[in-house]
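The block underneath contains the structure these notes are about, expressed in structure tokens.
One protein chain is absent from this view; the other protein chains keep their places.
Moving on to chain A:
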Amino acid sequence: MEIDDNKDNGETEEIISDLVSVDCNLSTGPGSLGPSLSNHLAPDPAGPLVNTTNVMLKAPTNSNPPSDTMAAPVPGAEAAPVPGAEAAPVPGAEAAPVPGAEAAPVPGAEAAPVPVPGAPVPVPRGPLFGAVGATVPGPETQGPQTAPVQMEKETDESSKTECQTNIGGQPEIIPEEPPGENEQDDSGEFVVTMLARGKLQEQGVGVTGGSSPLSAPSEGPSSHRDEDVTAESWRQHRKHVFVLSEAGKPIYSRYGSEEALSSTMGVMMALVSFVQSSDNTIRSVYSDGRTVVFMQKGPLVLVSVSSSRQSEQQLRGELLYVYYQIISMLTQASIARIFKNKKNYDLRRLLAGSEKILDGLLNLVDSDPSFLLAAVHCLPLASSLRDSLSQILQKAITPNLVFSILIANNQLLTIVQEKTVIEDTRLEPADVHLLLNLIGASSAFQAGEIWTPICLPLFNPDCYFYAYISYLDPPECTVCLLLLSTDKEAFYAVADCKRRIEEAMLAQSSLSLIAKARCYSVSQVGVSDLRHFMYKPFDIPDHHKQLTQFTSPEMEAPYSTDEERMRLLDLYRYMHSRIHSTSRPLKLIYHVAEKETMLAWITSKFELYTCFSPLVTKACAINAITKLLRWIKKEEDRLFIRYPPKYSTTPNPSKSSRKSDQQDSIDNGFMSLL
């Protein structure tokens, strides 16, 4: 490993020389991030977050040096103001025109060209709380080598050390504006100690989750509802999520009953309104081992208390999913109306019974990278089969039908949309995630045909669609058909579409073909050290109406246990937070962890996260990525839903002209919904 490290450094330095040109090339990068998490999932924090970060950087550094690991390097204290970093010389990656990677074009992009032995090296990092990097004091043997440019070298040991340093660190409150008053610290501490009294889990980024109660999907969804909220085990949960009303009424708690927690929630609300009263908005609190993130959406306040080491931005994105899931059940308009009429309405009245849906969502958020990437994962399928399925859906239509979606084992097979709809907009990944979660949570109904109102918050937060959900292969119930109509009364007509789809699929034996479809193994890529990856192509101008997707192989050994899987996901989350750091976004990160080596790379065309065995050399890894990109290119028709088909819900689509199609759709009432 030592040897590799040295090589890395050597290479890194070499790379720096190409830097400037690469930098220019990719200056469009941030723009191309549009469809990624920052836009769709956390639209609001994007701007102010930068401020927040600054505040965090400035305020506390002087007062408590040991915990400044949280604050990361002060902008001025950058080792080297050299803009930029390195480019990885990936040769001829087809999909990637720019074989390089480079520093963020953001001012703070740092580079530490010369490793200074023994000196604490500020490692580039975003607001990632308590994470690796930063100054590594103490017996850190790797110290000298951690002086990376972008390609930083981090070890789990270092993170542990740092973690311990954090213990007892003062909590910081980071309001949107620079904090004027110190009292905020007091109240912050109050809540934080309340919420986070639990012993700090010493988890390095690379070793998270070992002993913590994972929210693995295997755990029965609502088994946590009766938990004793005063017990140590309750505090030890990796991630709590609370939803409360502006009046401080509990609405949802991931663990324990909302009732038992009403005083805790009251305190949180008190804190939120206290800060609000001084014209600030509370955004996050950092304390020993925990990040507390607050988000207000309309009359709802969402709080995440996490020891997962995710970035604030990521936690915020997750809270937004929770908010959207609530909207999907009640619509934004009706929530606003309810609270306008009655400030202290108990929303649990309407959400009663939906806890499992929210629990399920949070379990998915923790275990399924689709949420992190804000992209959907479709089941790999021969494109001829996918096309024939799409055609079947396209033929079985009825007025007011707007989306037809086929799902197998919770993965998309195909989506077909009504023409008028697709012209204006597209289905957002987040909306698809909410739909998939709803289906997962209601799977007990496998024998029946469900008809339920559902709102797609990103499509339109104020109106309902009516979802028809039915399994096509009882009793196995793996293949699910989801038809969305704008007409509340259309059940029988939509159910009839299902019967036609069923017949057509029977005639083409589609079900048995679907049953053979499998997610692929990374071994098919044929790169020996590659263990896993996630590849998300960005919108290409021509296809900008496409659903954002990503592809990823199955998680295989050594990631076959829930703990190991979670550990890998945590590494991905860490890489993701670095890549998407608002203060210091990176384009390429080569991260040597204890048990694996990670490489993340973002270009204007794609976002890629790879996981290699720990002994891979950087040259090998780069070579592997070239091969991987080539393989993906070759397989892309199978891996992705390409050119999602459209239909028109006029009765006779074949010969009608486009214009009249649209007219009819408007008459069908779709437009009136908007």
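A few points about this structure:
By definition in this document, a residue touches a chain if its C-beta (ideal position, glycine included) is under 8 Å from a C-beta of that chain, and two chains touch if they have at least 3 such contacts; residues count from 1.
Here is the rule we go by: contacts and distances are computed from a predicted model.
The chain absent from the displayed complex carries the UniProt protein name "Ras-related protein Rab-20", chosen from "GPI ethanolamine phosphate transferase 2 isoform X1", "Trm112p-domain-containing protein", "Ras-related protein Rab-20" or "Ubiquitin-conjugating enzyme E2 13".
When you scan A:232, A:476, A:496 or A:556 for touch with the missing chain, the hit is A:496.
Touching the chain that is not shown, out of A:452, A:512 or A:528: A:452 (per the contact rule at the top). Touching the omitted chain from chain A are residues 259, 329-330, 334, 337-338, 341-342, 345-346, 348-354, 356-357, 398, 438, 441-445, 447-453, 467, 488-489, 491-493, 495-496, 499-500, 651.
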